[in-house]
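A single protein chain has been omitted; all remaining protein chains appear in their positions.
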Amino acid sequence: MRRRTLAPFGRRSVELTDNRAVGAYSVLTCADRDGPAPRPGQFYMLAACERWGGGEGDRPFVPRACSFMRATADEDGGVRLEFLLEDVGPGTARLCALHAGERLWLLGPLGVGFAPPPAGHDALLVGGGIGIAPLAGWQDELRAAGISARTLLGFRDASHATGATLMHDPSVATDDGSQGLHGRVTELLAAERGTHATVFSCGPPAMLEAVRALCAERGIAAQLALESGMACGFGACFGCVVPTRAGYLRLCLDGPVIDAAQLETALVAGAGH
Amino acid sequence: MRRRTLAPFGRRSVELTDNRAVGAYSVLTCADRDGPAPRPGQFYMLAACERWGGGEGDRPFVPRACSFMRATADEDGGVRLEFLLEDVGPGTARLCALHAGERLWLLGPLGVGFAPPPAGHDALLVGGGIGIAPLAGWQDELRAAGISARTLLGFRDASHATGATLMHDPSVATDDGSQGLHGRVTELLAAERGTHATVFSCGPPAMLEAVRALCAERGIAAQLALESGMACGFGACFGCVVPTRAGYLRLCLDGPVIDAAQLETALVAGAGH
Amino acid sequence: MIDFCGIELAGRVINASGTFDAIAARRTFGESLRDRFPFAAFVSKTVTVAQREGNPPPRLWELPAGLMNSIGLPNRGLAGFIEHDLPELAGLPAPLIVNVMGFDPAQFVLLIEAFGELAEVAALELNVSCPNVETGLEFGADPQATAALLERVRPLTDKPLIVKLTPNAADPPAVAEAAQEAGADALSLINTLRGMALDPSTARPWLGGETGGVSGPSVRAIALAQVHAVAQRVTIPIVGMGGVQSGRHAADLLSVGAALVAVGTESFRDPAAAIRITAELDGIEIPGKSGVSVREAG
Partner (left out) sequence: MIDFCGIELAGRVINASGTFDAIAARRTFGESLRDRFPFAAFVSKTVTVAQREGNPPPRLWELPAGLMNSIGLPNRGLAGFIEHDLPELAGLPAPLIVNVMGFDPAQFVLLIEAFGELAEVAALELNVSCPNVETGLEFGADPQATAALLERVRPLTDKPLIVKLTPNAADPPAVAEAAQEAGADALSLINTLRGMALDPSTARPWLGGETGGVSGPSVRAIALAQVHAVAQRVTIPIVGMGGVQSGRHAADLLSVGAALVAVGTESFRDPAAAIRITAELDGIEIPGKSGVSVREAG
């Protein structure tokens, strides 16, 4: 499986066809008529076509990085893209406030997605909060390929845990005990016993770091989808670097999915909120 | 009659209760619960409470000056303000796009309004385009005081001329002949014969200048409501000055209504569009 | 109470010179202005020796998250100010700081001698953004010129002298240090950044003064860097300004070493903005542990 689908050059305007709430999250659907099919783990840069700016702190200005959650073939040859968004600041607030019929600027797909587990390995998906976004489409694809893709998800509270309905048969942990295990998703992971699995994980930095440390300790291969502040998404600004054992790496170009073995830590400066 | 109502100190947030189209214009109504009754010719500084900025050219930033068209006592002791707006750029575009229930920042009433004609004089109101805004409430007040207030209005075309319905019994001229006289409102004014009238006029700079010149030639007293670019509206920035025979004058403080005799020209640099 | 150069202030938020005309505001808002006076000290618009009409209009151009002005320092001149403006300004419920500018050192001498004698004046702010005829640059861009000016005027008064730095300089900290050594009691920064806009319909400069001064949110990060850099080099108190719109922005300036904060352009959007900013600031703790503690005036 390829890990990178090339992006058409230049941003394109697409129509938002739906915006629905799923608990604390918004699921935005848009019709990417000219776009190619992305690979799970890749992302897009998104901006509202109208009034991008003028929000809190007179922002946003640059577009916002966003994993696609699911991509399906459209009737007319294009791709129907679903994004899962959480309103955490002026950029995501503006995106979440868009109505069906309004337009988005979209650039992508960008970066490299997940690599399949080695033959004979299961997949174990570990997501925290909004980190479920890239895992959902990946779970679909793994299951379609007959690969087991058990999923452990952690959320802050019940309204966020509603996001669990977006994936197939997940085990859930919540910080406040409102659903599933009262505790952290990494406790669910720690309780896993198989070793013939590759872990695929996305979530807040502290969670990813816990996943990384646990997997390193147990010698389990892990692929982590990281976040960092981005301005361009295509390697132009050198702004999104994360430190790896081999030096700084541009997350938008050589990530966002990174082999955990490359990292000394998954705690990225300035990421998360 | 006083020409200036003092403004409460500080901007206040008011609810937009209605936004309706009148031809090419928008009439915005809001409930100014704490505000005093303004004098015709005074104005307010307006801004949207949400997303003021992020429009064309990453503007607006400062609030926009806007005459009130009509002010009526509200049931609960406040004032119901009507503004007439034309979308000519990012600030007016944002204001015109507001929906009932959204909120506005409002500062005012500001500046000095019209002075009544001397005893025995009629009033002759001459408006061009959006310039009808301050004249409408003034006409109401003059008529209520038993003073004749005939009104001559000029518009670009039929959709703008719909604005004439906002005043009582006006004579209309249109640039394209779609309604009333095919020509300029100043031709209607030139055809007037009485001299025992005071002219009250508001409109684009070229029109005001024609009105000024005609009145000067005929020795008719005229009060002109001018426009200029404003940042503050309360005399703080010194940005809105217009040249008068006595030097520069801050239009927001000593205007916007100016005795035509004070002016060498009504053509204000940087005003109009 | 805060002590700023020996002046007692009720808070840390004052106005930036030229962005609030208390006399005009009183004509507009009446006594409600005095009842809720927004500033802990009031800084006058720049006063020059001779009366000035200011620049021809247009004087304003709106920027993305900012404003550009070419007002051109209109004022009644020294005599007119003392006769007409001072009596009313002296009655404000806050100490009065008079901002002055000379077009040469002799004019500064005149201004400082005159105001130095007046009990109504708590302090003087020296606007050194005027062009230096010898170098063609702004006085305040040049450490030597600034020091020479200060040495000349320092002996003329016991009142605190605040030097207002220009950001249009290669090395504001060097100017700051020179001013401190030559006897300045405090510094204020930043003044506006030089900018230009063209009239889209003629491609000629929009502003009557051709160039203008940029202020507002779009200069905030630049202001913070300059205040931070200056605070590393001097020990006298600093009045930080540039794009302050919230208590958070004020706190940032205090965190990097300012003693007071001035609100300028934001007052245009709301004359009472400084009241809100002061209240927001009260709710923010400035972490002393950040290495740059709030510096009290001496």
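So that you can tell them apart, the chains are marked A, B and C in the order they are listed, and the count of residues begins at 1 in each.
As a convention for this text, a contact is a pair of C-beta atoms (placed from the backbone, for glycine too) under 8 Å apart; a residue touches a chain by one contact, two chains touch by 3 or more.
It should be emphasised that the depicted structure is a prediction, and the values quoted were computed from it without experimental measurement.
Among the options C:P160, C:G195 or C:G264, which residue touches the chain absent from this view?
Checking each option in C:P160, C:G195 or C:G264, the one touching the absent chain turns out to be C:G195.
Determine which one of A:G10, A:P118, A:G146 or A:G219 touches the chain that has been left out.
Result: among the candidates, A:G10 touches the missing chain.
Which candidate, A:G78, A:P116 or A:G235, sits in contact with the chain we can't see?
Checking the options A:G78, A:P116 or A:G235, the one contacting the hidden chain is A:G235.
Among C:C5, C:A24, C:A40 or C:L63, which one touches the chain that has been omitted from the display?
Answering carefully, the residue with contact to the hidden chain is C:L63.
Please output the residues of subunit C touching the missing chain, sorted low to high.
Touching the missing chain: residues 61, 63-66, 68, 136-138, 141-142, 168-171, 193-198, 200, 202-204, 211-212, 214, 217-222, 224-226, 228, 248, 251-252, 255-256, 286-287, 290-291.
I need the residue numbers on subunit A that touch the omitted chain, in ascending order.
6-11, 47, 53, 57-63, 105, 107, 110, 228-232, 234-243, 247-248, 250, 253, 268-270
Rule of thumb we're sticking to: only the chains that are shown with their structure count from here on.
Kindly work out which chain lies most centrally, taking the average of its C-alpha atoms as its position.
Chain nearest the overall C-alpha centroid, as shown: C.
As a quick test, compute the distance in whole Å between the mean CA positions of subunit B and subunit C.
Computed value for the inter-centroid distance: 35 Å.
Need the CA-centroid distance for the pair subunit A / subunit C, whole Å please.
Their C-alpha centroids are separated by 48 Å.
On subunit B, where are the residues touching two or more other chains?
53, 58 - these are the residues of subunit B that touch more than one other chain.
Quick check on subunit C: which residues sit in contact with 2+ other chains?
In subunit C, 64-65, 217 touch at least two other chains.
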